[in-house]
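All remarks here apply to the structure that follows.
Note that this complex is displayed minus one protein chain, with the remaining chains in position.
On to subunit A.
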Amino acid sequence: MQEPDTFWEFVSGQWAKLGEQTLQHLGLTLFSLTIAVIVGVPLGIFIARNRKIAPSVLNITGILQTIPSMALLGFMIPLLGIGPKPAIFALFLYALLPIVRNTYIGITGVDADIKEAASGMGMTPAQSLFKVEIPLAFPVIMGGIRTATTINVGVATLAAYIAAGGLGEFIFGGISLNNTNMILAGAIPAALLAVLLDFLLAQLQKVNLAKVRKMLFAFPVALLVFSLIYAFRTAEDKRLLAGFTPEFMGRQDGFLGLQQKYGFDMRTVVIDDAMMYKALYEKKLDVISGYSTDGRIKAFDLVALTDDKHIFPPYYAAPVVREKILQKYPEVEDALNLLSGRINDSIMTELNYKADYLHQNPEAIAKEFLQSQKLWKAPRQNPKGKIVIGSKIFGEQYILSAMYAMLIKGYTNLDVATKTGLGGTKICFDALTNKQIDLYPEYTGTGFLVLLQPDEKTVNGLIKDKNAVYDFVSKEFRSRYGLKWLKPIGFNNAYVLMMRKKHAEELRVSTISDLLQLNHN
């Protein structure tokens, strides 16, 4: 994706989307807030009247608030699906505590003499509540509503994780695409929204409730109407639904490519990587973006659709090694190449499944696999040197680096140190060029698009052909950095679209074109 030069260029280009996200954000915040007020204020009054149960009710609402947002959203997918419903419910739960607590404090804080005067004059409990207690507690109650609003504007950014929209789409999309303008385009309106809502509520807080009853009733009514409009806007739809990560949405070799080459026009929502497999499995989504060797394909019984127009670049994994090391210890190359051609997509998926889902130790998985391939040998004694292997911070990389370590120890007279968990691509690559590590497993697509970043013409010319990409990165890495790409291992960890296996079979869909064909009928 071409990154515009300035923040303003980005904003003016994305004006419509920004407006829509802001409205969604406001809708999520206000709708959940309205429900929280409708439930929370009476609940606060109720526990103020029944003080014995007050501590337990406040504790429960307090505990609700300590549940991490992501966990809460995850819990709710099976119950409420994805989209605005679970988001609003989660926001409602978070808003409850400040509202209930402040209502309770406000009502119980009304001077006992004043309350006695009210009943002593002959007011009924209801009259005392509406004419005296609520008006006097009003500033405190409003304080709670203000706190809840600020919390909700913040938490509502997380709604983007479960396809509920809002400004989080820009924020998290920007983070994964490393696009600062995009992050700011989400973060600044969110901050402004928080400040603006707080300011408006602060004005309301100063109002003497005894004077302006009519205006006050207008406020919740307006909120409700706005919220209802919002709810209708996002009404249910029976068509197939695709869920993509914010990163996928912003990539040329992702959603943008799908649109251009396939004319992709399915109903699409933005959802977090951690949530989407579960949402697909729970039938809340029908198609998601993902990686072809992800262990979750096996865990959730999914199938990858064939990319029949070849828009996703190849991501073949191969070890990248410093040439100096190969000159010094030529036997290392032979040892590493032993793995070449041994692991295809489904084997890698299986191995990842063991690591990510069965939580087996990557080294145990590596050893078991090498033994099954009759490649494993016991480490040799008295090593004459040492090789440092790096890896990025996910299961597949841990498994591969463990296999390389075992192969080097078993087939050469060298010892191995591993530096696993080197964060992302950039950190690994820098460690390699700075000689802190000697090799790590890399993917051709990453080397091509992320590290080399060739111009658009080169990209378009080569991207469809896996061999051309491999040749290009090999040549460029050698001449530019003195690094050598050894033979690919065999599997292609590329972007794919996937569906539930059963669903795809029912619909007779096996390629992306099939899917779009079906969507048009």
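What we mean here is this: a residue touches a chain if its C-beta (ideal position, glycine included) is under 8 Å from a C-beta of that chain, and two chains touch if they have at least 3 such contacts; residues count from 1.
By our rule, contacts and distances are computed from a predicted model.
The complex includes a chain that is not drawn, and of the options "Osmoprotectant transport system ATP-binding protein", "L-serine deaminase", "Electron transfer flavoprotein beta subunit" or "Gluconate 2-dehydrogenase gamma chain" the UniProt name matching it is "Osmoprotectant transport system ATP-binding protein".
Within the full complex, the residue among A:D111, A:D301 or A:D430 touching the omitted chain is A:D111.
The chain omitted from view is touched by exactly one of A:L23, A:L58 or A:M123, namely A:M123. Summary of contacts with the chain left out: across A:I45, A:V132, A:A366 or A:I489, the touching residue is A:V132. Taking the complete complex into account, residues 111, 113-114, 116-124, 127, 132, 135-136, 208-210 of subunit A touch the chain not shown.
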